[in-house]
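One structure is given here, and the rest of the page talks about it.
For this depiction, one protein chain was excluded, whereas all remaining protein chains were kept in their positions.
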């Protein structure tokens, strides 16, 4: 499988420029800090079950930096932190994992959709968003995230086909980490290269090494610019491997050969990128350490902000469902005997 | 578009043998007689709205003759007559179009599924049937029919992908008649060759001229045998053109350039096959005429059988829903005041 | 002008496309072909292919795309071709459409209208006669409305497009061509969640919606001949229900018969019966009775008249409500 990934596009730091390389590294590190902190918070019981993205920092950071601030992102449960790269405080996505409604309220103003849980259902949303922006003659593209497993879903198919037919300026970024929970890619599809599925839609399909931040950046940028120029959608397969468990409730030992992931650990993007920066003289060990410290600092006392976040009563949550709340959800109604507040 | 079709596979009568050629022609003619009769019955108000398959006799007849009697067929609304090629009396499918429940009761014993109305939902059924027969170590394959429009549906995608992964002995026979009601193929997908979609599943995809009974026969036979030998599913694109309206309620003049269909009428399969038979000396004009008369005879007085079919009361239809009828549908219940029979 | 229901819907759609540059229509065969019921006839010619869009055959995909469009400021109106063909889009409607305002703490609405021709009585093939309104009315975050004549069809459509939230707009297709009614050149939005008394009366209230309204009105006529004064309610909104109106007519008549075409189990009639017996027990002179579809698949059309609630069944139920 490593063989497979190694066929995918790679870039050297020189093709991307020092400044950008450094920015990418900083973004990756801040994603890593968020993720490690979230795993700790889950163990501490501050948040609920949490899907770590350890190892996917390169492709995620690159996808955000390669786009304009107005471009739309449609994350799944595995990209909840990308919104923080657009300036959203980390407690917002973490509040969602804490089961707090505040975890969603403000993401849309960063042009990031609320996290999408049902697999592949965010693909049609991204197509519609891209298409809708085009209809308003905005130079805005949309990017939808997904995984290898999501390509088996009919929603993936309908979204890709529709996007190609209406030439929606959308990018489908499928991170092929070889696993859907315990299901290996070989049980998911007979096609080893997910990018080949683009042919079924007359769409451009490309493969990139998901651990290579520079290659991911250039690949997403090219796809986004193609979309912006009206040349239609692109399917990007970011080839990699899920270095961690599916989530904090998952036990890879149940289904993955011991050491399977180890093989891939050499690909771990943060150290790899740090080395590239140092080898290229773009950064030295001190700067790398400083970047990591700064990122750690940014999230250090997020736990307090999570615990202190005031929880709205169910009564007021009920007022957020409709523009004009029907009697079925009115505070008076909810206070009737045996009803929600009426107990 | 004719160009397109002409790229698809063609066969000469010699590659198929006289006897089989004649059998195919007879089957095509009986399908044609059924269809023309059905259109008349619709005009006479004996049956309701009816989707003519005028022009698709070759591919439909070939698909049935190329399979074993035990192989499963999963027709859509456009292949309701294929069951008659397995010995089912024509009034059975016609009763369904008359809105009579008897139109379905007995098709399963011919290993033909009840007509499937929701587009593409019969594809997963065929996959499951093929897979289920394989699990019972029966040498049985399943064939699902569909149209160009059905390939846009997520059910098509999920079925094809699943079939390839589990190597289900199934054949997807997609008749590309270039139209989904008023929607041309170009609005349906960016891919001009539907067979290419097979690549997305690691599946064999082939194209055949849907008007060429001999080519369709050999193509379906090869796909079925491949499936039977455990070599997995095949996607067949039978390329053609919808010579008639979508159905009796449809007005092609609303959306199709006048004469668009005329171009294709030269491809009309029955005359074309008759000519081939005569040119090859397999039949003479008299035999052809006799075959047509015999077919016409077989269905001539079907109208009486339709009109005379006793209609079961709603009360007894209610007893067919569950193995053990719940009280909600019991005759006593239905007789209560204001209930169905209780009025 | 004089319009039947399907013409009124077309007129309402034209009015919306005219007035709101962010509105557009998506669906199968709605362009040059004008839709299988002709509801969108002439609209693509008039407003262009960018605003009246023929989609691929993929309901989940284009309903999902409509949701995405709505997120970026468009006001999509989706046409589902027939009753049962909305089922592939149920995941998008249940898991997403009704949830965005709530997900965003009330700050971002999701304006979306899904037009759904529904119901029996048109001698159509299987799955072209379903009445799935119960499913939508149970899905949080969605409003569900059902017009009963050309005028309220237009007014409800304008209201649905303007309410800022997703609305399932159910079209009783057997009423599409039930005769023309004088309607204004421009429809004004009516209240999105209010029913009306379609006929006043004192002895028993017949509550219906969509195609069942004419059945209720005809039953009221028959009952009048028996000196029974029947009030008829046209619900129009089935989620939320017009609770005040229902309580008022319960008080006024003391007897209520609810009529729905959908299967009985857990239908709208059950909700109304439960609501009234909870909140107006003291006002009821008889149990709330239900005249409904059967808990079985809608039969092939030769039997459909046996399965559909009939005037006779409604009259029988109304009479029965006097025997308690």
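We call the chains A, B and C, going by the order they appear; numbering starts again at 1 in every chain.
Keep this in mind: a contact is a pair of C-beta atoms (placed from the backbone, for glycine too) under 8 Å apart; a residue touches a chain by one contact, two chains touch by 3 or more.
Please read these numbers as outputs of a predicted model, since none were measured by experiment.
Note on the undisplayed chain: of the listed residues B:8, B:39 or B:129, the one touching it is B:129.
Summary of contacts with the chain left out: across C:116, C:135 or C:314, the touching residue is C:135. When you scan C:206, C:273 or C:315 for touch with the missing chain, the hit is C:273.
Residues 48-49, 77, 96-101, 103, 115, 117-120, 149-150, 152-155, 180-183, 187-189, 249, 254-255, 311-314, 317-318, 321, 326, 328-329, 334, 337-340, 342-343 of chain A touch the missing chain (whole complex, contact as defined above). In the full complex, the hidden chain is touched by chain C at residues 60, 84, 87-88, 90-91, 94-95, 98-99, 102, 127, 132, 134-135, 137-138, 140-141, 239-241, 262-263, 265-271, 273-275, 277-279, 281, 286-290, 294-297, 324. Hidden from this view is one chain, which touches chain B at 72, 74, 101-102, 104-108, 113-114, 116-118, 121, 123-133, 135-136, 140, 142, 154-155, 157-159, 161-162, 165-166, 317, 319-324, 326-328.
Everything below uses one rule, namely that only the chains that are shown with their structure count from here on.
One finds 44 Å separating the Cα centroids of chain A and chain B. Rounded to a whole number, the gap between the C-alpha centres of chain A and chain C is 39 angstrom.
Touching of two or more other chains is recorded for residues 55-56, 58, 60-61, 88 of chain C. Residue numbers of chain B whose C-beta contacts span two or more other chains: 152-155, 187-189.
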